Every structure is written in structure tokens, then in C-alpha cells.
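One structure below.
One protein chain omitted, others in place.
Chains: A, B and C, in written order; residue numbering restarts at 1 for each.
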Amino acid sequence: MSWVFLLVALPLGGGFLLPLFDKRWAERWLPRGSEALTLALTLATAGLAFATIGWEGIYRMGGWSPPLGINLVVDGLSSLMLVVINSIALLVTIYSFKYMEDYTPTGKYYSLFLLMLAGMNGVILTGDMFNLFVFLEIASIASYALVGYRRGAVELEAAFKYLILGSIGSAFIIFGVGLLYAATGQLNMAQVSRNLAGQGRGVIGGITAAFFLVGFGLKAAQVPFHAWLPDAHSSAPSPISAILSGVLIKALGVYCLARVFFNVLGIDEIEGNILMWGGTLSMVVGALLAVGQEDLKRLLAYSSISQVGYIVLALGMGGIMLSRGEQALASLALVGALFHLINHAANKALLFLASGAIEEQAQTRQLGEMGGLFHRMPVTGTTTLCGVLSIAGIPPFAGFWSKLIIIVAALWGGFYAVATLLIATSVLTLAYYMRVEREAFFGAVPERLQKVKEAPAAMAWAMGLLAAGAVGLGVLYLPGLREMVLQPAMNVLLEGLRYAQMVLGG
Amino acid sequence: MPEKEGMSLIVKEVARLIAPPIFIFGLYLTLTGHLTPGGGFPGGVVFACGFILVVLAYGGKRAFRRLPPEGASKYDSGGALLFLVIGLIGSLVGGHFLYNFIQAALPGTVFHLLSAGTMPLINIAIGMKVAACLFMVVMALTLFRLAGEKGGES
Amino acid sequence: MITTLYIFIFFIIAAALVAVETPHALSAVIALGAVGFGLSIVCLFIGAPDIAITLVVVEILVLIHMIRATLQRDIITIMGPFSRLNVIATMLIFGIGVAFFYQVALQLPPFGQAVMTLIENSPSRFYLEESLNQTGAASAITAVLLDFRAYDTLGEATVIFTAIIGALALLRRTVKRERKGKGAGDA
Partner (left out) sequence: MRWAWAFVLSFGFWLLLTWPPGWQELSVGLVAAVVATTFFGRMLRLKTVRRLFDPRRYFWAICYVLVLIYRIFVANLDVAYRVLHPEMPIKPGIVKVKTVLQNEVAKTVLANSITLTPGTLSVDITDDGYLYVHWINVRAMQEEEASSYIVGRFESLLRRIFE
């Protein structure tokens, strides 16, 4: 599979090229050229991402074999993440055409967007600790700028806050990488994992784990470190909010936590507990904070903290079960985590896109000023309803199945307190999302919203496809499909040390 | 820089005398990166310093006529694309992204300027890019300050 | 040799403290410059001349630029209310950090000792021994940067690129296009 690098190289190339499209000659000779190029590139990466499903192996950069050079690793987990990231990026691109039309330098916007995509793909694909940091920084820096792209006072403040906290997170991560290098003399993840398995973790390994917990926890906005997320995600332009909440915090936070703890450091019971209780805390606190929000996008942002809490909780639970040797239960918890990751990516992207459509058409984000939008914007209303029902966990929708799996895993594993909190939070989630439906979509149309029209076709199509995902992604757990997508990804986490074997051979 | 065009005569003269050697030194660092300590990153920084010196000495308005900050963006993208294209050629010729295809085909004599395959080329690309980036960083700071002084706060 | 190094390190720490504590903006900037130059000399000592050169050049530039910026400001003293709670909290966190780092420092290889001499299969050993034969580059650093780990270098170059594009995007003059029928752009 000699084309895997294109997943990084194509968006990088687009990102390098697009700033030139802001020039006068490009506006005359290539009107909407930046949009067309971005669409072509995201289509290509989405296609490539789907083609990686079912493939497993490494790609050697520059022809140097693993411990010497940098290698890209494709396995079940990476292809799952790649598919999620690139397909949502494609839909968001389509949505952006209309939404970002009014903002002037479109070239720079799409350039930053593609660089962020390249950064995320690089993080997912890389098999090298330092390279992970480098691409994490690309994605983070691009997202700092994109958060402030509308450049009001609020947006710039949010971007600044995000920049400061994100940089602190990055500093923790680079410290961790440095310590790991001092302990093992290696940067290649597989070789680090093998060396650590040989010599034991020692003090440095423990401190490294703590650093990674804080650093990636900041990127994933887990509760003690969540302060930046509500501001950043609600101030960004809506397509960017969708990418940030939908995939960025998962690619830079959750995925890295999973990869580093399960495949490189090897998770133990203490870290599993930290992850699980941290996740539980995020889940509960995020949901409690979301209840009182008046601003639709802030509510969605707090809901993201809560839902990512579910994923981290399930990962930690899987880690505890693994270190206790309960393979079957661990596999259930991990499948729940990954399944919820997919569902939440689709649902939250959909909800943020819908909130953007409402903001664009009704010129408001306050729930109190909306009302009866179902009559005025039927497509947005229907798609939002699908997303809300799915994220709140109503039976036939996708979100229900992933939550059910996590709850069942918690009950079978004997974590009754966690299971109770899971159920309670689900009820809370349902409550605040129902409030959104009641205040924004049902009821009478207020005077000032009489002239509101439906969102443009491109935006509606993007939302519609995501809504189809919200309804239909549940099928991923059906036997035939489960072996294709979820099972390989779960196996990567379940058999942590097999990663080193796959990369290095022997 | 708005009230007075550039700094005093002394600074202008010194800048005029010293900017071209700085530039040549940057080129030297960049081009011999594979032989001696140096390379694209330091070389690019030295380039940028040559340009920034001129801008600081002669004042924004006069220097920007010769060195428009928008033009730097072109070099920025160009350098980055050159790096990427070298990598892509490597993948087409040798089957691996960023493969050192020139070294495989035409190994130069070690310790001479034309050796080490793609490395001097990549150094040039990085030098261009870093120079343009650093120049734009300083110019962005300057422009931002000017905007702040004109428009009051924010 | 090692004593000189320590002298410079203490010089850097002292200059940094001055930069933090002084109430004058200009003094802070100059102290910051002293930190930078001390750092570049330390780089020379630990055998990284290229980093030292770059650091000197960047320091001069930053110093000139910041002095110009400070001289043109009316406010030359930094004033701010001191919160005792903040100081105590910072000290506490700093103390915990130092305690942890002490534990880690006991495990790290001694200063000046290369990691590759301690670890058998370290790739850095291969880089030193084989980079000339395998890549044809006389400078081992460049061989690592541009051949073995060229992908990293591409990423680092992209980081700078992203940062500057982001900065330009945030500093742009017009935020929104004017469009008929809709509210005019903000800012």
C-alpha cells in the first residue's frame, strides 16, 4: 500500500498552494478555485481513507526501516479514525462553500482547514512519538487560527484562551516524549513499547504517563482541563466547530490517549482508573453545565465534554478489565468506546452544522429567541431531530446502541456506581436536548422569524448525509459489518503488544 | 516608523553595507548545510535578518516598495511546495515518500558541495520558507502595532 | 569546562529573574536579551554551533525589535496588582513539579552522557556510524534531519507555515464581503 502517505501529502500540498489563491490573478482566472481544490482533495482523502479499511501494515518514509526512520502505521484503529475524520471533513467542506462565502480570504480559510486535516491524518498515521507531536502541533495551530477566524472580540479571546491552554498541553506532551526518549533511546512507538516491555517502566515511565494524561487530557478537554472548549467551540465558524467537536478532540486527545496507553506504555489498573473516573467526571460535569445554557452552540460544546467523557470512561474501563485479565469484558467496553466515538463524531458534527444553519438564517444563537423553526426550516429541523435523538440515546438511533454497550460493560464489570451515573447522565442529556427541540423547533413562530428560509442546498445536503449517519450507523454493530470496522480497531487496543510485533516483525 | 522615515543615517549606512554580506552568508549556510553545521533553518533565519535589517533601518514605507510583505507569501508557499514535490518525486522514483533519489542515482563525492542527493535541494526549500516566514512574522508584528496605534484599542 | 557552563546557567537564571522582577519594561527586554545570549553560549559549550549562530541572530533581531517597541510606548513601567493567593499557588505547583523532576533526574543519564552510549539498540548510534556511508552527507545532523527523519522536518516546516498563515488570517484587513440585502460585515 504505497499510497498511504498521500493522506498526509495531499492536504499538505493543498494547504501550501491555497494561500496563493488569495491573489488578484487567482480571483480573476480561478473564481472559487480554492473551493474546488479543497473539494477535490477532501474527496480524494476520503476515498483513500475508505480504501485503508481492512489493511494492516506499515509505510516506510524515505525507505528507512522502522527504528531508523519514521514509519506510518495502518491498522484497524487508524483506518477507523481516518474514515471518521476524512468523511466528516468532506461533508464540512461542502457545507463551508455556502457558509464561508461572505468571509474574504477564502484561500487562507481552506488552507488552514486542509492543514488541520493533514495534521490530524498525520497524528493518526504516524508510528513515531516525535512525529506525533509535530503533526499534533500542526493540527492545533491551524485550529487556534480557525477559532478566531471571524475576528470579533469574543472570538479572539476564545482563540487566545485556546492557544494558551493548548500550548500548555503540547508542552506536557513534548516533555513526555523527551522523557520517554531518555528512558529508552527510541522514538519509534513500536520500539519504545518493546524496550519498555523489556526493561520495565520505572519512575520515568510513570512520570511520562502522568504527563501524557495531562497533555492529551487537555487536548481532549477532560474535566479539570476543559475550560477552553466551550469558548473555542462556540466561537469558531460553525463548520470548524463541527470539525473541532466532531473529530479534532478525538484525533488529538482520545486517539492519542488510546494509542499511547494501550500500544506504547501498556495500560495498568491505576491509569485505567484515572481514565475511567476522569471520564465519568467529565461526563457528569459536562452534562450538568450544559443544562443551564442559553446559547445553542455553548450547549453543544458542553455536551461535547460530556460525550467525550463517555468515550474516555469506556476506554479506561477497558484498560482496567485488560489489566485484570478479563479479555471478553474489555473487548465489550472498548467496542463501546470506539462505537460511541464514531456516533458522537457524526452526531455532534451534524448538530453544529445545524446550529450554523440556524445562526445563518435566523441571525441568533440564543435559544430564547428561537421558536417554531421546524415550520420554517424543515430540513434543518428533521436532521437536527435525528441528531438529537441519536445523541440522547433513543432506541433505534445509533447513539442508543453505543451507550447501551458501555452501560452493559459497566454492569458486567461490576462498576455499579459508574453504570448508575451513565444512566443518570443519559437522562440528563435527553432532558437538555429536549429543551433545545422545544425552544428552538416546536411551538409558534415568533414575529421576527417569519421570513426565515431553509438553509441552502449544499448545507442541507451535508446535514442530510450526517443525519443518515445518525440514524443508520447503528448497523456497524451488526455481525457482518462489525468484523470489518469495529472489531479490528478493538483488537488493536485489546492486544497492545501485538502492535510492536506488527510494525517491527518478529 | 510613521513619524520618521527609518532610523538615523548611521544605521542606514551600516545596514546598506552589511545587508548583502548577510545575505551571502545565509546562502552559504543554506547551501553547505550537508557539509558543515548549518542548513536551511539557520540559513533562512539569516536571510530574513538581512531583509528585516533593511526594513528597520529604512522604515516601513520605503522598504515595502522593494520588499512587499505580500510577496513573501509567494516564497513561503513556494519553498513548502518544493519540499513536498521533492518528496513526491522520491515516491514516484524510489517508491518511498522523501526517498533520497538523487543520492541513489548519482552519488556525489563526499565532502563536496554537490553531494548528499536531495539534501541541498531540501535545504534551499527550507531556507526560502523560513526566510519568508520570519520576515512575515516580524512584518505582521509591525503592521499590527501600526494598526493598533491608528485605531486605538484592539 | 563544566564550571564555566554552570556559571553561564546561573547567569541565565539570574537574568531571567531580573526580567521577571524588574518594574521597567526596557530593563525586562534587555534582561531577556541577556538570557538569550547566555543560552546561545551554552549551546556553543554543548557542541551545537549552528543552533548558537541562529540563536544569536534571532536574539539580536528580537532585541532590536522589542526595544523599538518598548521605546515607542508611553508606559515604561509594568504595574499590576499582586495576588498573594496566585503566588502561593504557583509556588506550590512549582514545588511539586521540582519534587517530581528530582525523582526523574535521578533516573536520567548523567549530564553530558549521550543516550546512545547507554542503550544498545539506539538508532542514534547507527546514525553516527553509518550516516556518511548511507546518505553521503558529511554532516550527521543534516543526514538525520533531511534523510532519516525528513518527514519530521517537513512537519516542522509546516508548523511554521501554519503559524504564519494563521497569523495573517487573523490580521487581515477586511473580515467580510459586503453583500446586498444582508447586514454589513463587522469590524
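One rule holds in what follows: contacts are C-beta pairs under 8 Å (C-beta built on N, C-alpha and C of every residue); 3 or more make two chains touch, one makes a residue touch a chain.
Given the structure is predicted, the values throughout are model-derived calculations rather than measurements.
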Neighbouring shown chains of the undisplayed chain, as defined at the top: B
Missing-partner contacts on chain B, residue numbers: 8-10, 12-14, 16-17, 19-21, 23-25, 27-28, 31-32, 50, 54, 66, 112-114
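Convention: only the chains that are shown with their structure count from here on.
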Chain contact topology (line, ring, star, complete or other): complete
Chain at maximum distance from chain C, centres defined as averaged CA atoms: A
Comparison of B-C and A-B (more C-beta pairs in contact): B-C
Computed distance of Cα centres, chain C from chain A, in Å: 30
Inter-chain centre distance, chain A versus chain B - centres from mean C-alpha coordinates, in Å: 36
Euclidean distance of C-alpha centroids - chain B vs chain C, Å: 19
In chain B, residues with contacts to at least two other chains: 73, 76, 80, 84, 87, 97-98, 100
Residues of chain A whose C-beta touches two or more other chains: 12, 16, 19, 61-62
Chain C-facing residues of chain A, complex: 12, 15-16, 19, 61-62, 64, 67-70, 101-105, 108-109, 111-112, 115, 118-119, 122, 128, 130-131, 134-135, 137-138, 141-142, 144-146, 148-152, 156, 159, 179, 181-188, 191, 195, 202-204, 207, 210, 363
Residue numbers on chain A that touch chain B, as the complex places them: 2, 5, 9, 12-13, 16-17, 19-20, 23, 59-63, 153
List of chain C residues in touch with chain B within their complex: 48-51, 53-54, 57-58, 60-61, 64-65, 68-69, 132, 135-139, 141-143, 145-147, 150-151, 153-154, 157-158, 160-161, 163-164, 167-168, 171
